[in-house]
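Working notes, structure below.
Complex shown without one protein chain; remaining protein chains in place.
Our next item is subunit A:
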Amino acid sequence: MPTTANLKEIEAGRIWTFPGGIHPPERKELSNTVPIAQLPLAETYTVPLKQHIGGPAEICVSVGERVLRGQPLSKAALGQGLPIHAPTSGTVTAIGPGRIAHPSAMADIVIRIAADGKDESVPQQGLTDYTQVSRAELLERICMAGIAGLGGAGFPTAQKLALQRPIDYLIINGVECEPYISADDRLMREHAATILDGAAILLHLAGTTKGLVAIEDNKPEAIAAMREVLADYPQFSLRVVPTKYPSGGEKQLIQLLTGRQVPSKGLPIDIGLVMQNVGTAFAVSRAIRHGEALTERVVTVTGESVQKPGNYWVRIGTPVATLLQQAGFVSEGEQQRVIMGGPMMGFTLPDLDVPVVKITNCLLIPSTQELAPAQQEMPCIRCGACADVCPAQLLPQQLQWLAKAKDYDGLEQQNLFDCIECGACAYVCPSEIPLVHYYRKAKAEIRNLAREKAKAEVARERFEARQERLEREKEERLERHRKAAEARKQAQAEQVAAGGNDPQDAVQAAIARAKARKAAQQAAAKQAEQNSETSSADEDKA
């Protein structure tokens, strides 16, 4: 449990530190100087069904149907994924597999919509006083609006809030530590009031009275804008954290603001904390005050290969190609990379035929000068630079050796699964070893092995249960046979003793009866195939 000393220190505004971290060139000025622009409507939209952690929802529209902006395209109950919504008015043209924004460029179910250009919305019903409504209804509204954590992981927001456990602080994360990205920065500068309104709703739902708003000190304008509005929200205090990557990571920010550590394999709520991103708070306010579903978000488009870098309000489902065309993208040719996300944790897209989804915070299109392509991997010289920058206090080079050797036990011992894949180790590696890549691969292999092991275990249990059942049935059958034989012998003995018929006649009679019964059985064979054992027992009995 938290010590009172710890709570006092948090109250006093102490900023702790976390080990490691790096200071890559920030390059935020490329995109954060101009206001967020509205992206013109695209002609077609592709909305992937599954954009969040949790199962896919059930589709509730059909091809050819006209939909309005904000109309749900799928249904999901609280705690089981999230619905998705039509980004604009138009017609559903296809439902089926399509390329989604995923590191593996894999296909998943998508709903394609041809926009009609009218951009009509479904009628919206907001709440003026959310405190008059039940907690369950508020959660339901947030869930129905399709809101997931917009900071990166895409965890359903209502689900996070549904855990009713005592918490000390709600933390609103406006750190945005990854280089280049400025979506949260611009949002805070331009919509501080809406963000804090959403934060207050989240605070109400979290069942606590104290909130912390964290912003990195490289965003003075955002800090000023938020500070001004924070005067109306005494329940929140502002915490300016020093610029260091990855201070915006959930675990690192918790360490910075509270000195606590989320236990391995645990959740922030285990240590009395809940964290939400500023973009999420904004979406929550829109959903509760205006009844708006999450159909657009701010996306940073940046890098030296776009002529008009900046931030855009982009509808969920907008093809990346449309967005980049608007931003003036000129390809450098073969070496050109298109990165969804930032330079540290983003993944490259094979082509532009993928949609913007709820967790797309940035499209980075660098020139080869600003972000040189990876060089050939050189041998590890064990210099230890990676361990110095690891915010999780792991030993990246040991992990690398173990991952290459496929030593899965060793990897677990070195806490591979506590790696947050921030990329700090690979950033500093002088031998340019793609360390994170090795860890991801090893994690996938371990998960696969665990899955296969679980499957094999189930199969083994089933096999053993079947063997046992067969054995049991066999014994029962033998037991029945034995009893029937005894009974028959006894009956014969009694009959003979009573001076009745010769047993031989009885045998003949039994054979005749059996034949008659067999004929009858053949007639009813379709219904009674499982009774063979019983009938044989009957025969014996006879």
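The rule we apply is simple: a residue touches a chain if its C-beta (ideal position, glycine included) is under 8 Å from a C-beta of that chain, and two chains touch if they have at least 3 such contacts; residues count from 1.
Keep this in mind: contacts and distances are computed from a predicted model.
Could you check which of "Ion-translocating oxidoreductase complex subunit D", "SusC/RagA family TonB-linked outer membrane protein", "Sulfurtransferase complex subunit TusD" or "Transport permease protein" matches the UniProt name for the chain that's left out?
"Ion-translocating oxidoreductase complex subunit D"
Could you tell which one of A:I36, A:I181, A:M344 or A:I446 touches the chain left off the display?
A:M344
Just one of A:R99, A:K219, A:K251 or A:K358 touches the chain that is missing; which is it?
Hidden-chain contact among the options goes to A:K251.
For a quick check of understanding: of A:L30, A:A206 or A:V436, which residue touches the chain that isn't displayed?
Touches the omitted chain: A:V436.
So which of A:W16, A:F155 or A:Y408 would be touching the chain we can't see?
Per the contact definition at the top, the residue touching the missing chain is A:W16.
Over the whole complex, note the residues of subunit A touching the chain we left out.
Residues 1-3, 5-6, 16, 22, 24-25, 179, 251, 255, 259-266, 270-272, 331, 334-339, 341, 343-352, 364, 366, 371-375, 378-384, 387-388, 391-395, 397-398, 414-415, 418, 421, 423, 426-428, 430-432, 434, 436-437, 440 of subunit A touch the chain absent from view.
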